[in-house]
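A short write-up of the structure that comes next.
For this view, one protein chain was removed and the others were kept in their places.
Then we have chain A:
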Amino acid sequence: MPNVITVSGLSKTYATGHTALNNVSLDIRRGEIFALLGPNGAGKTTLISIICGLVKPTAGSVTVSGFDIVSQYRETRSRIGLVPQELTAEAFESVFATVSFSRGLFGKKPDPAYVEKVIRSLSLWEKRDSRIMTLSGGMKRRVLIAKALAHEPEVLFLDEPSAGVDVELRRDMWRLVRELRDSGVTIILTTHYLEEAEEMADRVGVISRGELILVEEKAALMKTLGKKKLSVELNAPLATIPARLAPFNLTLSDGGGCLTYSYVTTAEGSEGRDHGITALLEALSAEGIAFRDLHTEQSSLEDIFVSLVRRS
């Protein structure tokens, strides 16, 4: 898949002297859903703001569909839709008027039928003549999404799309995002809700303190870094862990009735010769420890993320 956005060596130091982005390079593939994951203050909004033209980069460059965001900003910006993190919309305008305004601002001829389609796809049609200030927070978010889609962008940025959003809107939003992706739109979302990246993204980039620490296919990321846990429910509780099992670093819980073993499945699939699952089970049987059940748990992106940030 060709890249739709190429970020090279991007840095941003604000006037305050704070470096919000430090030499970030990143390729976004056309048609993917990319999740930019990081805690508050990591630099997610700064990165998006630079690509969209709201913040000037200190160093580095960005191209969108091969066009430079500074010297060819008309080409790049007309391809991008942005849903900002903050709920900021004209208070006094009607929904229909503000969405039409966005379409014009981005250089498109008026097309009421298309505007209607966008407004309907966000379940806002009943509210089309309402003033924006009379809408609830969730409705305002829908309006912002409609505005961002009004000019038929190729790339859609969603900055913290589910912050303060109810379950229904979240479901609607994810449905819409998938539909957009299916129609060829590239979607980049930022989040610190990790389930969100896990649920939605094709690829995940982890950003922390202005540095992109890792970019991976979500599935590969889960596989490479996903810690797994094997719980062994014993027939008879153990008072202590036998010396022979020490290399496995087991923990005993549930009043001695459950042994837990943490292990990592690496990309090669090997579990470590000396203390893999097979070795553990052999050791258990050699010790004469009987068990009635086994189950495994895979760590969530959240666990992965916490460990990554801690490591960096």
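The rule we apply is simple: a residue touches a chain if its C-beta (ideal position, glycine included) is under 8 Å from a C-beta of that chain, and two chains touch if they have at least 3 such contacts; residues count from 1.
The definition used in the following text is that contacts and distances are computed from a predicted model.
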Inset, instruction - Leaving aside the chains on screen, match the unshown one to its UniProt name from "Carbon-monoxide dehydrogenase small subunit", "Cytochrome c oxidase subunit 1", "Transport permease protein" or "ABC transporter ATP-binding protein". - result: "Transport permease protein"
Inset, instruction - May I ask you to list the residues on chain A that touch the chain which is not drawn? - result: 14-15, 52-56, 72-78, 80, 82, 84, 86, 88-93, 97, 100-110, 147
